[in-house]
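The complex appears here minus one protein chain, its other protein chains still in place.
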Amino acid sequence: MATVASEVRAPVIRRTIPWSVRRRRLLVAIADHSILIALAIVFLAPFVFIVLTALMSNQQALTTHLWPQPFKFSNVTHVFDTAPMLRYAGNTFMYASLATLGLVVSSVPVAYALACLRWRGRNLAFICVLLAMMLPPQVTIIPVYVMFAHLHLVGTVWPLIIPNWFGDAFSIFLLRQFFMTIPNEYLDAARIDGCGELRIMFQVVARMAKPAIAAVALFSVLLCWNDFFGPLLYTLQNPAHWTLSVGLSQFRNQYSVQWNLVMAGTIVFMAPVILLFFFAQKAFVEGITLTGVKG
Amino acid sequence: MSTLPVAAAPRSMAPPPLSPSRRRAKRRAAWRRRRTVLLFMSPWIVGFSVFFAYPMLDNLYLSFTHYDLLSSPVWIGLANYRYLFGGDQQVWPAVSNTLWFLAIAVPLQVLFAFGLAMMITRAKMGVGIFRTIFYLPTLTPTVAATLGFVFLFNPATGPINSLLSKLGINGPSWFQDPHWAKPSLTLLSLWGVGNAMVIFLAAILDVPKHLYESAQIDGANALRRLYYVTLPSISPVILFSIVIAVIQGLQYFDQAYIASTSAAPGSLGNAGDNVSENLGYPQGSTLFYPLYLYQQGFGFFNMGYAAALSMLLLVVSLAVTLLILRNSKRWVHAAGGVR
Partner (left out) sequence: MRRTLALLAAILGVLAISACGGGSSSASTTGGSGGGSAPPKYDGKPVTITFWHPFTQRQADDMNAIVADFEKQYPNIKVVSRGGISDQNIIAAIRSGNPPDVAFSQSSDNLGEYCGTGAWINLAPYLAADHLSASAFPTAVQQYTQFSGDRCALPDLADAYGLYYNKTMLAKAGITSPPKTFDELTADAKKLTVFNPDGSIKIAGFVPVSTYYENAAAHYAPLWNAHWDINGKSAFATDPGWAKYLTWEKQLIDWYGVSKLTKFVSGAGNEFSPQNDFERGRVAMNLDGEWRVAFVTSDKSNVDYGTAPMPVDPAQPQLYGAGYTTGNVLGIPRDAKHKAAAWLLLKYLAFNNGAVEKFAEGLRNVPTLTSALSDPVLTGDPHFAVFLKIFGNPNTASDPITAIGSANQTMEGNWQQKWEAGSVSDLTAGLKSVDSAIDAQVANSTIGKAP
């Protein structure tokens, strides 16, 4: 494209674009969009198949038919009769809400200290945060598990919640990166006005960093909702404390169901997250961008 | 943790002598600042020591013991490490599974995410819609996505193979075939590259327009513009994505656990058997290193040995991360850098 146009471009741009170039551009755009549409179909297909399978009968789920005949919409409610989905959802909700609350409350001040206060050892502390963020959790799970076992908390969701109350490395990192972008003049002005650091954090920084805090909270809710390894480790031994992820992973064996009900359960599990996404899409995208670009 | 003056007041190199009362006031102020920092940092100080530093040390200790959680740890010296590097025949397949994933799935993930982002930037219409569609799978809970894929790719009842057979293709057994199980998991991971894609997208859109314009004036074609403008400008983001993907690859657990336990044909419902018996199905091809660690530690409750396994993981993770970061200096433009 460029080779053809390179010599004649300068005058061409000023005049009307010739038909051949326009046609070429149109064709390229059509090709681009066709590829994108094809990719979009591939990306959406699993959702479509999951929904279709969820509406099949037991017998049909064991055949190769793609289209439910008849549509069994009752499957989605039947899931709730088969397994204590509401209890799982309750446990998941408790985990997600308490963990997120604690995470925000504890991470904001730490990020503030790392970004807005100046003190010796600050860089070292930040490196510790990075370290905790980078290293695989498997490195500490055994001693932490033993610790919670001694506290008789294994078999509950508390081992999943409690660590979040003491700062989460990823959230601290993210918030710090955002706090760093707040101009020092705002803070200094507040200090000159005689504000304490606590007040500055709440009234200046937290207010300006609302999108970042929202993103951190959103990520936390999402991570807790989707978390599998933690609940597997700590709640597998006690079905009363299963979260949706563990409950669903045990679904087929535990309740002797076919794939159709597993897929119906999957929909019940996915739906809230996808709804949340559509309501908070902006915060999501901003948050993710924050992690990457400012890194 | 001593504090330096909080306010950015300019300080002269030689402070003038202070009167005792001012000195006291200054000391008090310094103490107050130190207290403030301590107060703000306290959640992390507790969290880091209780949930990170202490467990790391304890893990090191446990790796030299036999520990089954029922009786106290018994010191056995290097026996666990000798077993790890000597007698254990199960660990090396697990290591090679994880290496496979790092060598094949991780680069594919980064490339695919980048490709998607590039495609979206070329789109004239529906950018938001495409972004949403490509991002949606990332939101899907891992358990749900994996169960969905295991069913979709089921060779007997899943829609993928029945569609393939309509095209006259005899589809493989995917999650049930040891040669296809890891590629199937790779497909699943490609489906969920939304996060990396959104990051790439933002980075590509951030590349200053004038760079492209001047490149175009120099007669660079699309490929050369990509190579000489886009890639260098977003190199820090590429590095970030690679590091994240490698870290996640080393920890890869959830999808493999669910895929192996749900793809295995034998229902375990009533047999009273260990769920961990199906880990790695088929033929141990999905028994990644973290799964093996879990099986030893929480399936067999061989916790001392699992601690030794996790020490190896720690060393490898540190080494890999440092290696990437060190080599990166050669090709990453220090645009952002570490502050």
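By letter and in written order, the chains are A and B; residue numbering begins at 1 in each of them.
In this text, contacts are C-beta pairs under 8 Å (C-beta built on N, C-alpha and C of every residue); 3 or more make two chains touch, one makes a residue touch a chain.
All of these numbers come straight from a predicted model, not from anything done at the bench.
**Student:** Can you list the shown chains that the absent chain is in touch with?
**Tutor:** Result: the unshown chain touches A, B.
**Student:** Would you mind spotting which of A:Pro137, A:Gly155, A:Pro211 or A:Pro272 touches the chain that isn't drawn?
**Tutor:** A:Gly155
**Student:** Specify the residue from the set B:Asn59, B:Thr157 or B:Ser189 that touches the hidden chain.
**Tutor:** Going through B:Asn59, B:Thr157 or B:Ser189 one by one, B:Thr157 is the residue touching the chain not shown.
**Student:** Of the residues listed, B:Leu60, B:Ala79 or B:Val127, which one is in contact with the missing chain?
**Tutor:** B:Ala79
**Student:** From the list B:Ala123, B:Val246 or B:Ala264, which touches the chain that is not on show?
**Tutor:** Looking across B:Ala123, B:Val246 or B:Ala264, the contact with the absent chain belongs to B:Ala264.
**Student:** In the full complex, which bits of subunit B touch the chain not displayed? Write them out.
**Tutor:** 65-66, 68-71, 74-76, 79-80, 83, 87-90, 154-157, 173, 176-178, 263-278, 280-284, 287, 295, 298-302, 305
**Student:** Using the touch rule from the top, list residues of subunit A that touch the missing partner.
**Tutor:** Answer for subunit A: residues 58-59, 62, 148-150, 152-156, 236-240, 250, 252-258 touch the chain left out.
Please note the rule applied: only the chains that are shown with their structure count from here on.
**Student:** Between subunit A and subunit B, what distance separates the C-alpha centroids? Give it in angstrom.
**Tutor:** That gives a centre separation of 14 Å.
**Student:** For a test of understanding, state which residues of subunit B touch subunit A in their complex under the given definition.
**Tutor:** 1-8, 33-34, 36-37, 39-41, 43-44, 46-48, 50-52, 54-56, 58-59, 62, 69, 116, 119-120, 122-126, 129-137, 139-145, 147-149, 151-152, 154, 156-157, 159, 161-163, 165, 191, 195, 198-200, 202-203, 206, 216, 219-222, 236-237, 240-241, 243, 247, 250-251, 253-254, 257-258, 261-262, 267-269, 290, 293-294, 297-298, 303, 306-307, 310-311, 313-314, 317-318, 321, 336, 339
**Student:** In their complex, what parts of subunit A are in touch with subunit B?
**Tutor:** So the residues of subunit A touching subunit B come out as 1-3, 6, 29, 32-33, 35-36, 39-40, 43-44, 46-47, 49-50, 52-53, 61-64, 66, 106-107, 109-110, 112-113, 117-121, 125, 128-129, 132, 134-147, 149, 163, 165-167, 172, 180, 184, 188, 191-192, 196-198, 201, 222, 225-226, 228-229, 232-233, 244-246, 248-249, 252-254, 256, 259, 262-263, 266, 269-270, 273-274, 277, 281, 284-285, 288-289, 291-295.
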